[in-house]
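Here the complex is missing one protein chain, while the rest keep their positions.
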Amino acid sequence: MEKTVEAIILVTCPDQRGIVARLASALHETSGNILDAAQYTSDSTNTFLQRIHVSWEDKKVSHASVQRALNPLIEELQLDVHIRFGNTPHKVAVFVSEEDHCLHDLLLLRRDRALRCDIALIISNHPDLSSIAEQHGIPFHHIPVNKSCDNDTEQRQIKLLEEHDINLIVLARYMRILSAEFTQRYAGKIINIHHSFLPAFAGGKPYHQAHAKGVKLIGATAHYATAELDEGPIIEQSVIRISHKDEVTDMVRKGRDNERTVLARAVRWHLEDRIIIHENRAIVFE
Amino acid sequence: MEKTVEAIILVTCPDQRGIVARLASALHETSGNILDAAQYTSDSTNTFLQRIHVSWEDKKVSHASVQRALNPLIEELQLDVHIRFGNTPHKVAVFVSEEDHCLHDLLLLRRDRALRCDIALIISNHPDLSSIAEQHGIPFHHIPVNKSCDNDTEQRQIKLLEEHDINLIVLARYMRILSAEFTQRYAGKIINIHHSFLPAFAGGKPYHQAHAKGVKLIGATAHYATAELDEGPIIEQSVIRISHKDEVTDMVRKGRDNERTVLARAVRWHLEDRIIIHENRAIVFE
Amino acid sequence: MEKTVEAIILVTCPDQRGIVARLASALHETSGNILDAAQYTSDSTNTFLQRIHVSWEDKKVSHASVQRALNPLIEELQLDVHIRFGNTPHKVAVFVSEEDHCLHDLLLLRRDRALRCDIALIISNHPDLSSIAEQHGIPFHHIPVNKSCDNDTEQRQIKLLEEHDINLIVLARYMRILSAEFTQRYAGKIINIHHSFLPAFAGGKPYHQAHAKGVKLIGATAHYATAELDEGPIIEQSVIRISHKDEVTDMVRKGRDNERTVLARAVRWHLEDRIIIHENRAIVFE
Partner (left out) sequence: MEKTVEAIILVTCPDQRGIVARLASALHETSGNILDAAQYTSDSTNTFLQRIHVSWEDKKVSHASVQRALNPLIEELQLDVHIRFGNTPHKVAVFVSEEDHCLHDLLLLRRDRALRCDIALIISNHPDLSSIAEQHGIPFHHIPVNKSCDNDTEQRQIKLLEEHDINLIVLARYMRILSAEFTQRYAGKIINIHHSFLPAFAGGKPYHQAHAKGVKLIGATAHYATAELDEGPIIEQSVIRISHKDEVTDMVRKGRDNERTVLARAVRWHLEDRIIIHENRAIVFE
């Protein structure tokens, strides 16, 4: 039986009348059927953003043919278009240190196809988690990091990332800071999990900070990494309730569930092309 | 300065290829600009549902002219279409008994224009809440109800509803059961708040039931009222945490916040035409 | 029929062996029955804190007689003891500005005896909310505030507070800053609601700050007011989910429910003597 070809199209352009209809028509002319469409208009920047999920019965449709069909609009409406066909999964590298709860979760979700991607390699500044990688049959690279932002180290990392054609890096409780060069090279392609409700408690030891402050909720934030530490576009956040009885070790324990859930959700949305970064905000078409 | 005219269009039809594009084109031809569109396809019933928010700069556009523009599609694609223009607010009747927390909330939200509607009258089987109605300048009708589903009583209620052209009835902790005839007459136009997480604890005294069962969360459910008690399409639900220490009176107290919030959210979605009822489910385009 | 006399006793002292047993024995000797007891030991400060709910069948028991019974322990164990008998409700002043959602909630909760206190007066820097005060039969004092921390204005406020013997001030969206002198005078007796998840977005316009940052949750924090703005001991916090679609006005609307609920909870705990402030943290015996 013949199956369909599917793609996700992400569009950003100056807001103007008629965009939705004209995009829909252009895709209709390629014989594409719009399975889902979601849009958002930023009033402050006067920008239109849309995610369109299209299918074609004709399997000969291609990235190039869709691109060609949209070209007149791209020029006329100043569209910034990103097209990804369903049969080309993201290639992912996971960076870890010693904590394994996020890594475990990502690997199990991928195994169960709740995350559809190819986890091509795991890079760590510690050797500890190599056996988990092995259990899942994923190459593990131990690259010690003496000091954060070290150029030689990052060159070794980048070499591996390029060899594997990586287009998403997940920092799954990776405890080293990446250089501005690194984050810019992979702008919009690095997702970090920070164990606080950002912007509260950025930087080191957020649970210690939360304990000192006496807050009643602790959080986790998944965000794109940028040159400024813990300042990149926020993708997802969640909090859990604590009390004065909870010491830092209790927070660490209770927070784990929250961290891995928030990270997994953010990674999932990225893999499904549900996110457009616009003016340092992550617009998520859930 | 010229302002625009806006409308919400709700569409239900058998799923088929090209609907999105054809609807968008038809609206484009009326000079309508699609401000927002959200869709859902039910695979089990093979049905397409869409909510479209359209604006026109030409203020001469009308319900009739839009209807005309869609007519060819309505026939060809078997569309079920509901169009409402922004300048015709819903006319609402609120039914209450003795508890006032939900009523207070609805009145304050309307005052602050967080609920955009015309609350035309309040009907109660008790005289207690008349002074609140008075404070807000809304007619209050005390219609005693000796037994639920009483025909004479309901005829008096219906007479009032018709006189005021009511198209939404909100049961804000109204403690009488409406007859099947009544609920059918206003099918999809009666929103009830039930103080449990339905389908658990339907019927009377849900907090007593929850206490007897020893649950750790208590809920509230806003749903459309149908002939079967507490069985209509669920619009919104939320729960709050309790413990073994909470007696029924504590649940009553803690539950109030939850009830009013859930009800207000459901009413808001209805007023903004965000809900399509499909096969006893409320599809909410949030 | 004879009813019992009840009291709440709050104890703070250096941690040492046998405190619980010795306090229980001392109270037992006054013929007191311990209805509830909850304790917490701060390891970092080596401090023991306890809340004891006691009842006596003998109605002749008094603050003085209980104090006398505890005196030997107070000296020996260096107890800091606070005793409040159930028949002496807190006297409360509510400070407001223009927003009324928190005030409404407090007044309704008091009416329903969900908050057991005597709301003796309402003070506002705006005249707007006087009619609400009138509906509930509570004196309303309009004291304009030209600039925050103005000494003359605060003297007028303090005069009223003293005349009414106020021992709790609730800042229910009061938009003026109190002076260090004022907050010190009423240390541990002023509860403020701030519409953010502190310490994030302290200071003015927290929803604007939240919108600019692109967070996915917005919060509310009830805390004791101290000389440092938005830095006092946190009593309660809660968050609600938002999305990129929510503009500041949507946050304001959605946040209201959260603010009033968080504030009411904090006030309730204070009125029930469930809170001990210890080292700038609010220990809440829920």
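For this structure, a couple of remarks:
Each chain gets a letter, A, B and C, in the order it is written, and its residues are counted from 1.
Criterion: contacts are C-beta pairs under 8 Å (C-beta built on N, C-alpha and C of every residue); 3 or more make two chains touch, one makes a residue touch a chain.
From a predicted model like this one, the values you see are computed outputs, not experimental measurements.
Annotation: of C:T41, C:N71, C:Q184 or C:T249, C:T41 touches the absent chain (contact as defined above).
For the options B:A24, B:I190, B:M251 or B:I283, the residue in contact with the chain missing from this view is B:I283. Here the missing chain is touched by one residue of A:H101, A:H126, A:R185 or A:H278, and it is A:H101.
Considering the full assembly, B:V239 is the residue among B:I143, B:L160, B:M175 or B:V239 that touches the omitted chain. Contact between subunit A and the unshown chain involves residues 100-101, 104, 108, 112, 114, 135, 253, 257, 261.
Although one chain is not drawn, its touching partners on subunit C can still be listed: residues 17-22, 24-25, 27-28, 33-39, 41.
Subunit B meets the missing chain through residues 40, 43, 197-201, 213-217, 219, 233-239, 243-245, 247, 280-284, 286.
The rule is simple: only the chains that are shown with their structure count from here on.
Shared numbers divided by all numbers used gives the overlap of an interface; between subunit A and subunit B this overlap exceeds half, so the copies present the same residues. Subunit C has its Cα centroid 42 Å from the Cα centroid of subunit A. For the pair subunit A and subunit B, the distance between mean C-alpha positions equals 37 Å. Within subunit B, contacts with two or more other chains are made by no residue at all.
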